[in-house]
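Every protein chain but one is kept in place in this view of the complex.
So, chain A:
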Amino acid sequence: MIEINALNKTYGQRTILKDINLKIPKGKLISLIGPNGAGKSTLLAIIARLEKANRGTVTIDGKEIMRYTLTDFSTKLGFLKQHNNFELKLRVTELIAFGRFPHSHGRLQDTDFEIIDQTIEQMNLSSIRNAFIDEISGGERQRVFLAMVMVQDTDYILLDEPLNNLDMRHAVEIMQVARRLVNEYNKTVIMVVHDINFAANYADVIIGMKGGEISFMDTAHIMMREDILQTLFDIEFKVMRDDTHIICNYYNL
């Protein structure tokens, strides 16, 4: 479980996060939604220790994050940033193999190669496994980065807008993979998603953020209400639901 206590973050005069208190359950798929500039990415970056909070604490599985050693933390939590413009000419397999570093420390063993191969298979990357990452399409690169975080094999996986650059088929595939990581491997996946329909149909828990604060947090069925979404995004919503699916229309109201 990730526990966040009275977390504050400011950049100069600007307040990014205001007194965040949050308990994120383990073994669930959690979606962070909210308008641009709500502080979603900053929150993830602080949990992943890439940014320092001005005040407040983050605890993962009962231990304050700063008290983990570098290696322990990197086997506990993996983070995929929103922008990954690596200008290095590396092969797909090589890049994915970097994700194994916390386990292999640079000397890849048979088990590492097995995990890498499995993940490549799972992410449908077999055909480009020996291509250079600057030669493949944006969607393929996104899947490669995701594969890299997957082979890191951490309990917690933080994804900042993993559906960027993906067409519908690949976006659905990524969400299914995320679902499988939670259901079969008992991982906790926390992702920032902009398409709220993906959040509604795949996430166990949805956290709505606005203006540096948590506005709502609940299961998808409770969260997906017109009034909640309207206060969150300041536009009109129409929620259509049947027994298994929830669809929000906000395109032309």
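To be clear about the criterion, contacts are C-beta pairs under 8 Å (C-beta built on N, C-alpha and C of every residue); 3 or more make two chains touch, one makes a residue touch a chain; residues count from 1.
Here, contacts and distances are computed from a predicted model.
Chemist: One chain of this complex is missing from the view, so tell me which of "NADH-quinone oxidoreductase subunit J", "Deoxyribose-phosphate aldolase", "Iron ABC transporter permease" or "4Fe-4S dicluster domain-containing protein" is its UniProt name.
Modeler: "Iron ABC transporter permease"
Chemist: Which of A:12, A:62 or A:106 touches the chain that is not shown?
Modeler: Answer from the full complex: A:106 touches the omitted chain.
Chemist: Check each of A:57, A:130, A:183 or A:230 against the chain that is not shown and name the one that touches it.
Modeler: Looking across A:57, A:130, A:183 or A:230, the contact with the absent chain belongs to A:130.
Chemist: With respect to the chain omitted from the figure, which of A:3, A:117 or A:218 is a touching residue?
Modeler: A:117
Chemist: Residues of chain A in contact with the chain that isn't shown?
Modeler: Residues 45, 48-50, 70-71, 73-75, 78-79, 81, 84, 86-91, 93-94, 98-99, 101-102, 106, 110, 113-114, 117, 126, 129-130, 132, 152 of chain A touch the chain absent from view.
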